[in-house]
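Note that one protein chain is taken out, while the other chains of the complex remain in position.
So, subunit A:
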Amino acid sequence: MKGATGGNILQVRNLEAWYGESHILHGINFDVNAGEVVTLLGRNGAGKTTTLKSIMGIIGKRTGSVKFNNQEIIRATSDKIARMGIAFCPEERGIFSSLDVKENLLLPPVVRAGGLPLEQIFDLFPNLKERLSSQGTKLSGGEQQMLAIARILRTGASFLMLDEPTEGLAPVIIQQIGHTIARLKKEGFTILLVEQNFRFASTVADRYYVVEHGKIIDGFSNSELAANMDKLHAYLGV
């Protein structure tokens, strides 16, 4: 069990962020409860990835408030944030070419007890077990995505941030990743997902926030998705 389901685990208030001179986030507000899968939806360049990076502390300049388990982390460095139990899987996957699959998998240190043991990870991603000695970047796109998710599961982090895990993947792999996220939710992980593919997101998410021009402009639960479909099409331009 990763956390008490229902309790507020992440609270983001008036989050602003900059890349150099460019002001990207203009006051983001949202909450994530323990055990939930929350999805940030939005068009390209809306600020979804920047929101995750700001929470993780890897954006140079950010202001506002980010509380994780009621602890303020807006001024914390990314290594300290990781050690508090937040894990980040970047959009570009971040597989290291100088490391083999096993080294990539074992790279993130265990930050607390409760991470998935390797057997359970191989149960989730059987392909990885067969390719442990391959160079990380020699894997297929789907396998690299699995590796990127797998390596943060053994760290003991309770809160996972996944940035577009389905981008550029074949439908069958997307389905597999969907099953994995559903299983992780059952295991008690809390997941903050960034997705452009809301059809995929609808299979795993409990709630949605829509990001536009660096702000949250709407939010609804999965049960309200059907009623909000027209609005969502307009937001995402699909």
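Brief remarks on what is shown
In this section, a residue touches a chain if its C-beta (ideal position, glycine included) is under 8 Å from a C-beta of that chain, and two chains touch if they have at least 3 such contacts; residues count from 1.
Please note the rule applied: contacts and distances are computed from a predicted model.
In the listed set "Heme exporter protein B", "Fructose transport system substrate-binding protein", "ABC transporter permease" or "Protocatechuate 3,4-dioxygenase subunit alpha", the entry agreeing with the UniProt name of the missing subunit chain is "ABC transporter permease".
Contact with the chain that does not appear here is found for just one residue of A:G94, A:G178 or A:G219, A:G94. Contact with the chain that does not appear here is found for just one residue of A:I74, A:L107 or A:A182, A:L107.
What subunit A contributes to its contact with the hidden chain is residues 56-58, 77-79, 81-83, 87-88, 90, 94, 96-99, 103, 106-109, 111, 152, 155.
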